[in-house]
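Every protein chain of the complex appears in place save one, which is left out.
Our next item is chain A:
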Amino acid sequence: MTAPALEIEGLSYGYGRGFALDDVSFRVNQGEFTALLGPNGAGKTTLFSLITRLFEAPRGAIKVCGITMRDHPTKALARMGVVFQQPTLDLDLTVRQNLHYFAALHGIARRDASIRIGEALERLDMAERDGEKVRQLNGGHRRRVELARALLHKPDLLVLDEPTVGLDVPARRGIVEHVHELCRTQGMAVLWATHLIDEVHADDRVVVIHKGRILADGSVTDVNRTNASANLTQTFHRLINQVAA
């Protein structure tokens, strides 16, 4: 049996006296688009910081394709592509220079990297801009470059932290559709953090998080049925209001 692309078990993390994450557990299976849905301040970014090992949780476990992050961080990180909420490109370098830098960090030989960069940019309609400085690109194009970069090393798991923040509607839709396409055609597992319900498709899996706790976990249909709601918007508000009450 194949290990889940991401498995989180009993993860807790606190800042001072309060809990930012409290006993969080869920899985992302291969080929599955999982939306991590939560309002601002729910704990999504803290969870991403732990999944990407920017910092380490004292309690709980994170496994990527069966590899425990705490024991084998480099092996686990090698299987993961990451798009952070904040832009992380070098503005003064060209698109191609940025991608070569990332390829080098993943140990990809220069010739192989050049081929992969060409293909990745082609797929995202960015091939003609590879010599442009990132500073000259608009927000949507920068996001596409970051997505191309996250896929260069052919990861099994792609994690994205609110990747459409600040984008206009067509750019947002383009990125959402492209990532769904990756799940369908390449069997990639995706964890997509968002507070925008319209980014979640009917056949996706959804994990609802609020105040550091998981409130719901399952397919969109199942989560709606369990909460006796007609749609995900209703489910989401019902769950959040229950916690507030």
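Note that in this section contacts are C-beta pairs under 8 Å (C-beta built on N, C-alpha and C of every residue); 3 or more make two chains touch, one makes a residue touch a chain; residues count from 1.
The criterion applied here is as follows: contacts and distances are computed from a predicted model.
Per the UniProt record, the chain missing from the shown structure is "Transport permease protein", taken from the list "Transport permease protein", "Cytochrome ubiquinol oxidase subunit I", "Deoxyribose-phosphate aldolase" or "NADH-quinone oxidoreductase subunit J".
Note on the undisplayed chain: of the listed residues A:74, A:185 or A:241, the one touching it is A:74. Counting the whole complex, the residues of chain A in touch with the unshown chain are 15-16, 46, 49, 52-56, 58, 73-75, 77-78, 80, 82, 84, 86-90, 92-93, 97, 100-110.
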